[in-house]
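Only a single protein chain was left out; the remaining protein chains are all shown in position.
Let's look at chain A:
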Amino acid sequence: MQKKMAYSFPDEVLEHVFSFIQSDKDRNAVSAVCKSWYEIERWCRRKVFIGNCYAVSPTMVIKRFPEVRSIELKGKPHFADFNLVPDGWGGYVLPWIVEMAGAYPWLEEIRLKRMVVTDESLELIAKSFKNFKVLVLFSCEGFSTDGLAAIAAGCKNLRELDLRESEVDDMSGHWLTHFPETCTSLVSLNISCLGSDEVSFSALERLVGRCPNLRSLRLNRAVTIDKIANILRHAPQLVDFGTGNYATELRPDVLANLTGAFSSCKKLKSLSGFWDVVPAYLPALYSVCSRLTSLNLSYATIQSPEIIKLVSRCPSLQRLLVLDYIEDSGLEALASSCKDLQELRVFPSDPFGVEPNVSLTEQGLVAVSLGCPKLQSVLYFCRRMTNAALVTIAQNCPNFTRFRLCIIEPKTADYLTLEPLDIGFGAIVEHCKDLRRLSLSGLLTDRVFEYIGTYAKKLEMLSVAFAGNSDLGLHHVLSGCESLRKLEIRDCPFGDKALLANAAKLETMRSLWMSSCTVSFGACKLLGQTVPRLNVEVIDEIEPPGSRPESFPVDKLYIYRSVSGPRFDMPPFVWTMDEERKILHSEFRHLL
């Protein structure tokens, strides 16, 4: 019966049908139907997403999917963003590029996040992939403008070069001159992270001028305000623009020029940049405001009145990133002007200050939750919170998909009742049934984890710091959160019991990070040796964990599932809990 089914559709027909299925989840489901579908699907999969570069080896990926055109890789754990992962930990992309250079000559797209990329990798990309189109390096490091020059010179059909938030060794701004005069294919260029004080501006201008399809351009701080107008006039078709440096003394002619340049950009919907912005230059943007859907003011040190003036002119705003200079009054204005707001991120202007320097409190967030019915995603830094406010916010916004609250002082209680914020966060998970991402802060007991385990059934990522009383807290999360993929914990009294009791759960997740908790070395060893497809890595920069008693807690712990076994590129301060591999590890180190 099954054979008949397989022959009733020729492979090409099935392939054609499968080509309409883009999402990874669906593709994976298709490949699990039967052997022949698995075979057909694997030959026509063009896009692969690997959430943890150590979960699988390049060889295995290439073997299963021989015709890939687009690959996305993520490396370091999320907490690397906050300096919790020591330098040299890993996440090297070179081994992947080396193997793909041979196996995927028609590779078009590489997207990397939190990986170490070297100039050698970039040169290899430029040399190996004749039809290369898209390079996105999100929060990457390890390369210089020399590598970028190789990409510019070698990739004749480059469409997208996006270096967002990466750390680039700036040798000079001249890498831009390596784009040949024949390059007209750019659609997106993001160089906002570059520090270079000399960006070869004339090369940039010429490049922008000859790329008629350029839709997204994000400049860096080196491009001064008088040059911004020139660039805009070369690319009035821009949809997304990141300005350069706005700092200068007020000159009416520059202001007029800029105003004219912005008003000629009829398609502009997204703005960012604004370093050192002088308020007097903000009116230049007014012609664009009514169309703006995304505004990133998080580098701008302008005060609340100026922010309000700008934001109240943006009724179509869907996304706002801003510093806490906006204050509660600014958030109230936002709530009444921007009814389409979906995402709000408020960053602290003085995070290490001892006293508050702005009047931004829980009231601001409550106001936005009340006034903006489409609000889905929140990142909010503040210095005080109450359970009542969180309950109100939860009731106003049952559609939250991402909620990240950071009360700057660890273990801050409800400032009115002095109680823990368990009930508040409990209300968030109870009301927001589609919540996928949650970050906790403030004073929290095991109770909040009970709420999370009970209600947060769609939660995929949870970040916890300075919270909980006992292993029960961790147990609630691991046993209750069915959709959990990523869990990161720091400075919590969670130890062996919950971890060992829920060992099987760990194989269903992408990764678990625990630092400054109370998990013992012995428990780590047990986990690593008994759960087959789990890599258990202990990070300790001071001394080998084995030199202390087994009951001693480890400093940092990173556990992730993998089908390719422990990795070989660990630095000396990372220990894998697999005794057999440890010997191999030191044997291979001379090869690195």
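One rule holds for everything that comes next: a residue touches a chain if its C-beta (ideal position, glycine included) is under 8 Å from a C-beta of that chain, and two chains touch if they have at least 3 such contacts; residues count from 1.
Please note the rule applied: contacts and distances are computed from a predicted model.
*Asks:* Which name from "Auxin-responsive protein", "Proteasome subunit beta", "U6 snRNA-associated Sm-like protein LSm7" or "Eukaryotic translation initiation factor 3 subunit C" does UniProt give the chain that's left off?
*Replies:* "Auxin-responsive protein"
*Asks:* Using the document's definition of touch, tell me which of A:279, A:522 or A:565 contacts the absent chain.
*Replies:* A:279
*Asks:* Looking at A:53, A:407, A:512 or A:534, which residue reaches the missing chain?
*Replies:* Spelled out, the listed residue whose C-beta touches the missing chain is A:407.
*Asks:* Could you tell me which of A:54, A:79, A:129 or A:425 touches the chain that is not displayed?
*Replies:* Of these options, the touching residue for the absent chain is A:79.
*Asks:* Tell me which residue among A:59, A:290, A:359 or A:479 touches the hidden chain in the full complex.
*Replies:* Checking each option in A:59, A:290, A:359 or A:479, the one touching the absent chain turns out to be A:359.
*Asks:* In the full complex, which of A:133, A:215 or A:490 touches the chain missing from this view?
*Replies:* A:490
*Asks:* Sort through A:175, A:262, A:466 or A:575 and give me the one touching the missing partner chain.
*Replies:* Per the contact definition at the top, the residue touching the missing chain is A:466.
*Asks:* Suppose we count only contacts with the excluded chain; which residues of chain A make the list?
*Replies:* 79, 81-84, 139, 165, 167, 193, 247, 249-250, 276-280, 298-299, 301-306, 327, 329, 347-359, 361, 381, 383-384, 406-413, 415, 418, 420, 439, 443, 445, 463, 465-466, 468-470, 490-491, 493, 516
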